[in-house]
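Excluded from the complex is one protein chain; the other protein chains are retained at their positions.
Letters A and B mark the chains in the order given here, with residues in each chain numbered from 1 onward.
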Amino acid sequence: MFGESVRNLMAINALLALSVYLTLACGQLSLANAAFMGIGAYVGTVLTLQAGWPFWAVVLAAVLVPMVVAVIVGLPTLRLRGVFLAIATLGLGEVLRVIIINLGATGGAEGISQIPVKTQGWHLILALLVALYLTWRLRGSRMGYAFEAIREDETVARTLGINTTGYKLIAFVLSAALAGLAGVLKAHLLHAITPGDYGFVQAVDMLTFAVVGGSTIFFGPVLGAVLLTALPEVLRTDFLRDLTNLQAGWQTLMLNGVILLLVILFLPNGLTSLFTRQWRRPTPLASEQAGAEVVT
Amino acid sequence: MIRRTRWLGQAIWALILILVLAACGTATTPTAAPAASQAASAAPRTSAAPSASAAASAAPSASAAASSGATPAASGAAGGATKEVKVGAILSLTGDSQIYGNPQKQAIQLAIDEINASGSIPGIKLVPIFEDDAGTKDKGITAVEKLIKTDNVTAIIGPTLSNTALAVFPVAQQNGVPALGVSTTANGIVEIGDYIFRDSLAEAQVIPVTIKSAKEKLGLKKVAIIYGVDNAFTKAGYDVFKKACDDNGLQITSTQTYSATDTDYSAQLTAIKGTNPDAIIVSALAEGANIAKQARELGIDSKITIIGGNGLNSPAYIKNSGAAGEGTIVGAAWNSANDTPVNQKFIAAYKAKYNADPDQFAAQAYTGVYIIAEAMKTAGPNVDRKSLRDALANIKGLATPLGSFSFQPSRNAEHSPVIQIVKNGKFEVLK
Partner (left out) sequence: MPDINWSQQILNGLFAGSAYALFAVGYTLIFGVLDILNLAHQAIYMLGAFCALVLVTGNVAGLGPLPGGVKLPFWLATILAMLVAGLLGIVLDRIAFAPLRGRPDTHFSGMISSIAMALIFEALATWFFLPQRSQFPLGTIPGGAITIGQGALSYSRLLVIVAALVLVVLLTALLRFTKLGKAIRAVAENPKAARLLGINVEAIYSFSFFLSSALGGAAGIFYGLAISRLDPTMGRTVELKGLAVIILGGMGSVPGAVLGGYLLGLTEVLSVALTNTSNYRDAIAFILLFLILVLRPSGLLGARRVREA
């Protein structure tokens, strides 16, 4: 029912949501993913246009460079917790944006346009499947248990002999790789990139995908990304417009907000609640524990 | 739990993989196809295609390619005498750029109502379909795809922002749908392909004239520049301003920037004030009014002229800058004081309908609709995407609110820019 470009964007957004999920799975709220996506997009585009590398090499570089940056940035910042990490990583994104705007090779505010389309549908699907498979295998693996332990309680995890810094860094670097991959694939799909595409709005969008879908299970983020990408498109179908006299503009914005709100309020574990049995109201015990978990 | 479900998981994975591989054949092609320019690539691929082409086959169409165009919905009352032709408009109706997209939407609606009421295109009734891109590439390309494949539009107007256009226009080009930018001034727009037009003068067509006449009239020697560093429009404007200053031998005393989220410009303006320029060049959009106002608040003398481009050509600039804006020199594509009948009729009609003065965004969007209508007259009632494109390319000397309008062979706009000065709260032609 959706057009080509909507399906492609769904896949890209799903990759981005999984990238956020990886850090969330380890209890880290990082907003650097938009910046890593930007690094991937710019590295890839410059290599394609100015160095003429073959596409597979471009993609490889666009995955590796964000990983390296993630190691350099991650070492000092991963000591930070909760919202502090979020803001530090957000700061990284802003600094990167300013650098891109002022560099010559990146085309400044006008960005880079006329990028040849090299990403094909099956690239996206393959990338998404591999990412899904890896995150799925994560569950139940040694690393998966370590992530879970750190998410539940970092201090306890450390006393249990888990190398918390190491695992957090791994999560951070893997998530950078996924974001870089999504960035380069998207750049070679949409013909043009601009620095503004990788800012605060994009960072919050990705987080929204993951949380709305449900960040406790690996397919949740994908579900969130797919449905939230579809939502504005559904709202602009002729069928709904005829039915409700809905116009593009503030009415659509409003409906977007209302639906997002309803999902958050009534589906505690995101959209995955619809598929698991966790949809029942949290028990009194669970609500007693609340507030103590997740973020400080 | 985990152990027990693992075999099931593996099975589901295998199933997904098979399904995906099976679906791959259908899911890949269009964006991967090279930009074959002509209607051949416009063959509809989506599920909407069968019904569309079935409908088209009932029309007295000249060629098979007609499926890629007008939907010949015989509207009941007219009894088949007129045919509905859909025109899509992709505009920034929400988000940060909504203040530019909404006047465009109003102007397009006005023009289409006028054209339909007068029946000036024989046998054709225009049906607008507005889509919001929220100022983003993502929503822009999904919107253009919906317009082309589901709504089967014959032409596209917009998007509002050049950044969005750089992602949207290649899709129109690949599908052989004529697209007309009405506010896209950046570089590399019409170069996307032979289906891409714009009626907005590029900055390079306006600014050099502005600087030259400002220098002559005011005897400028040194100027300071302030511009938005992270916006394609203001940055492109700066590049052209800088070159024009160099060409005219003007010394640049200070170059300051701001970013789109800034609202206070006093630090930059204080730095500019310290360099004692003869004029301040402002490459800005709506925030230009705030920059002018804050400059005067900081005690920058009103003898130091503010010079700007298309972004300042709006009644909102005069209204929001007030006394601070007096004497501002604005080089632009449209002059509200231009007393040609078609311009005065546009301003009066816009004001009557929306109780507001139109700005340049509105004027260019309004003109865009009339350009498309003129091309449809040439192409005749059986207009399709290809014949509309060819007719558009031949637009010459059309009387519009912007002046006598033609397309250059490059599909850029061709009409003379006006250099205006703000006097007594009105734009006047600088003489």
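One rule holds in what follows: a contact is a pair of C-beta atoms (placed from the backbone, for glycine too) under 8 Å apart; a residue touches a chain by one contact, two chains touch by 3 or more.
Everything quoted here is computed from the prediction, not taken from an experiment.
Considering A:Ala70, A:Leu90 or A:Ile193, the position touching the chain not shown turns out to be A:Leu90 (whole complex).
From the options B:Ser118, B:Thr261 or B:Asn424, the residue with contact to the chain not on display is B:Thr261. When the omitted chain is restored, the residue from A:Ala105, A:Met254 or A:Leu274 that touches it is A:Met254.
Shown as candidates are A:Ser215, A:Thr229 or A:Thr272; the residue that touches the absent chain is A:Ser215. The chain not displayed touches chain A at residues 24, 29, 76-77, 79-84, 87-88, 90-92, 94-95, 97-99, 101-102, 152-155, 200, 204, 207-208, 211-212, 215-216, 249-251, 253-254, 256-258, 260-261, 264-265, 268-269, 282, 286-287, 289-296. On the side of chain B, touch with the chain left out of the figure occurs at residues 93-96, 98-99, 101-102, 229, 253-264, 266-268, 270-271, 273-275, 286-287, 289-290, 293-294, 297-299, 316, 320, 322.
Note that in this section only the chains that are shown with their structure count from here on.
If you check the complex, the residues on chain B that touch chain A are 2, 6, 9, 13, 16-17, 20, 24, 27-32, 45-47, 93-94, 98, 102, 105, 130-132, 136-139, 141-143, 145-146, 149-151, 162-163, 166-167, 170-171, 186-188, 191-192, 228-232, 234-236, 260. Of all the residues in chain A, the ones that touch chain B in their complex are 1, 3-9, 97, 101-102, 108-111, 113-114, 117, 119-122, 125, 129, 133, 136, 139-140, 189-192, 194-197, 232-233, 236-238, 247-250, 252-253.
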